[in-house]
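What follows is a single structure, written as structure tokens, with notes after it.
Removed: one protein chain of the complex. Kept in place: all other protein chains.
Chain naming follows the written order as A, B, C and D, and within any one chain the residues start at number 1.
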Amino acid sequence: MPSLSHFFETFFGKSNVFIDAMLLTLELTVVSIVVGIIIGLFFALLKVSNIKILGYISDVYIYLVRGTPLIVQIFILYFGISSIFLLPDFWAASLALALHNGAYIAEIFRGTIQSIEKGQLEAGRSLGMSPALTLRRIILPQAFRRALPPLGNQFIIGLKDSSLAAFISMDELFNVATTLGSNNFDEMTYLLIVAVYYLILVAILTIIVNLIEKKLSISDR
Amino acid sequence: MPSLSHFFETFFGKSNVFIDAMLLTLELTVVSIVVGIIIGLFFALLKVSNIKILGYISDVYIYLVRGTPLIVQIFILYFGISSIFLLPDFWAASLALALHNGAYIAEIFRGTIQSIEKGQLEAGRSLGMSPALTLRRIILPQAFRRALPPLGNQFIIGLKDSSLAAFISMDELFNVATTLGSNNFDEMTYLLIVAVYYLILVAILTIIVNLIEKKLSISDR
Amino acid sequence: AEKEQLEDGTKLIQKDQFVFASSGEFKPFSFVKDDMEVTGFDVEVGKAVAEKLGLEPVPKRIKFKGIVEGVKTGRADAAVASHTVNPQRSKHVSFTTPYYYSGPQIFVRPDSKLKNIEDLKGKEIAASKGSTYADTAAEYSKNIKTYDSDITALKALSEGRHDAVITDFVTGKTAIKAGFDIVGRQLIERSEQSIVIPQDNPQLLKRVNTALEELRQDGTLKKLSQKYFGEDITTKPE
Amino acid sequence: MEKRVMLRIRNLNKSFGDLHVLKDIDMKVLESDVVCLIGSSGSGKSTLLRCLNFLEKRDSGQILIEGEEVNPETQNINKVREKVGMVFQHFHLFPHMTVIDNIIEAPVHVKKVPKKQALAEAKELLRKVGLEDKADVYPSKLSGGQKQRVAIARAMAMKPDVLLFDEPTSALDPELVGEVLSTMKELAEDGMTMVVVTHEMSFAREVSDWIVFMQEGRVIESGPPEEFFTNPKETRTKEFLQTTVF
Partner (left out) sequence: MEKRVMLRIRNLNKSFGDLHVLKDIDMKVLESDVVCLIGSSGSGKSTLLRCLNFLEKRDSGQILIEGEEVNPETQNINKVREKVGMVFQHFHLFPHMTVIDNIIEAPVHVKKVPKKQALAEAKELLRKVGLEDKADVYPSKLSGGQKQRVAIARAMAMKPDVLLFDEPTSALDPELVGEVLSTMKELAEDGMTMVVVTHEMSFAREVSDWIVFMQEGRVIESGPPEEFFTNPKETRTKEFLQTTVF
């Protein structure tokens, strides 16, 4: 275990490097969650589409993602994506994470879409709105609102999962810790420092998620 | 992408290596979940103990685990454990994973213990049973039963998470894939093979969890 | 963690074993055979050292990033893993005398115009994480990407990612032999590779240095180098 | 002057799996008439209404609106629905929109009415149902009776030829029933064609022009209210009227 003074010296001495890494961690997380929301919405819609074959496609995607470890997916997707088209590193890494997040987000949306009572759909249809219009104007806005708290949690999970992008050359927090750490033969100090960064980020996000939850439950009254 | 014939050739040709790795994956998972159950039960009891300071200790443990990525924990714990006492590799890796699983399992138990109605405790107390005896004979057996389905899910998560033990020298499925893969300059084939192993394991476990859930819901009637 | 202590003060995890670590993902220095048994130049050097020490050799694979921390925290007695000596590292661990001399080389795709270190400026360079090659690369460009293993970095290069990889010339050569679509360019510098021993074990350091000297004298090191590289990389180049 | 036939149903049949819910329904609704559908629970009233609005698919039979046959397989069903409005037992207002946005939603997005005009018309409708002060309020802030009146305004905003009501007051607290019924009476007086499923017999007697009594998926008896209530022909109708509180 490193001494406290050594820990703080490194913590503050290298803070610019860590802050850059933290920003990359946040960028990876935001992009992979935003893209994951698009992917997740797409597969959730397949699943609730009433067309069986589309539902199966969605099932297979979700099963593949939920049935394998993220680290395996990251390696396969990163190199798999590369062999199809050459995205810049950041986008390849984000897409790999997004495909992972997408499966979990698809499940979130499927749940909240199905939680909207059938009467809402029927009210829209009875007013002459097409299925697509009803979905877009009536169902999805409500499903999105209900999805906010679980999406917040998925964001926190995604933040932590982004650490595995270290293995595909992203200089995010964990990568910086192990790279600088093993370069200096002093991994423990660096690992403890990034752990502190993660703890702070997660604490802030948890507070935000709780605020959203509270606000929604008040405005639902 | 590897050709299908190459994939199957490797899949069956190296099956003994993969099966050994799969067994290690399962051993790591079982041990880390069983030890995690003990740890989780301990912290759940701290949390429901009505002694505030013990509850805080439990909160801190859970926050530390839930607030940092598993890969960071694994590195810190594995080396941290080593610098305190020298466990054999397998046990150090299992303990690192168990400390992670333990936090999630603690939350599971806290939830199911608190879900047992207060009347059960009062009935035990009114019969002259001590708090400890009531806990052991009345509350915990019921809490355990209710915890079975979420514990099953945690087992599946733990199985996938055990892939990160690759980074602390366990030759489980993912490690075999990357090591053999990079030595043969053929990572994709090996990664796809272990993905298949994980998919099969997760599918079997999911069926088992669903069976348990069904059985419990029938006997609850 | 408490290790067992021999009469002369040498500390070992098991008193009759020499547990040494390598990554197993650094062909041909360390790699696994199809039964997952680890071998390679580093591993055979480690085994030879163990024999000279009169101990049972126990090779152990730890992913490259964790090797040094593994040695420091007592998961292995030493690392025989092609670690390059540098002064900063010496603050945290002890290095033996070098058991081979090597150097980083620039690797690019065959169609690349990039030839030498001057051309590296502003280019995207990949290297393996935690290696000194990442530092070397950083001297020429700000745009560095790191991977868990050299092979992965070279693989990414051959698939069209990054402009160059800096890695050990032997590793590059092996990858080219395995069919990677890359070529070697300028050899950048010379470096010394040593066995890593924890700092609190001076007696072991002394005994391993003695063993290495014996292996140099009786030609074992040279023989191993010939076997793996077809040339002797164990003597200091002039 | 003879009234036009607004809605004509011929030989309508509908089953849910093995359950034959509507059996050879024949029925017509004249322009600006109020037709009340009555019958005991499970007799198929809601299903019939939902077939008229194509929320359920009929198995066989014809539905004609203003003399033209409507076939959801070959025609644009949304166009047809613009002519037939529906008010539900549980209102089904859109909770994420204000009252006025609920009302202009369909005119603006389906009929492409300019927003300004839609807003003006919506305000007029709100005035009619007595809720002009609630325009910018969210539905969760309204009482049940207010919700149902907004739902009526929302349906009216599409200027339908026929308005269908499925037990519009049975989810309301008793003291709120009156305000909804009087809104419906006003609509009837304005000449709106309405088909109302209801258990409010006094409303049916007072407001409707025609009563249709259903049992077990069949139309048992129909006629003008005075005759129906005072002198029912069928024994099953008599039995039903005896067990019903007025």
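Odds and ends about this structure:
We take it that a contact is a pair of C-beta atoms (placed from the backbone, for glycine too) under 8 Å apart; a residue touches a chain by one contact, two chains touch by 3 or more.
Only a predicted model underlies this, so the values are computations on that prediction, with no experimental measurement involved.
Across the entire complex, contacts from the unshown chain go to B. Between the chain not shown and the residues B:L46, B:I105 or B:I138, the one that touches is B:I138.
Only one residue from B:L64, B:L87 or B:M129 touches the chain missing from this view: B:M129. The set of chain B residues touching the chain not shown comprises 117, 119-120, 122-130, 133, 137-138, 141-142, 145, 219-221.
Everything that follows uses one rule, which is that only the chains that are shown with their structure count from here on.
We define each chain's centre as the mean of its Cα atoms; on that basis chain A and chain B are separated by 22 Å.
For this pair, chain B with chain D, the centres built from the Cα atoms lie 57 Å apart. A separation of 37 Å divides the Cα centre of chain A from that of chain C.
The set of chain D residues touching two or more other chains is empty. For chain A, the set of residues touching two or more other chains reads 79, 83, 166, 178, 187-188.
Across the assembly, chains come into contact as A-B, A-C, A-D, B-C.
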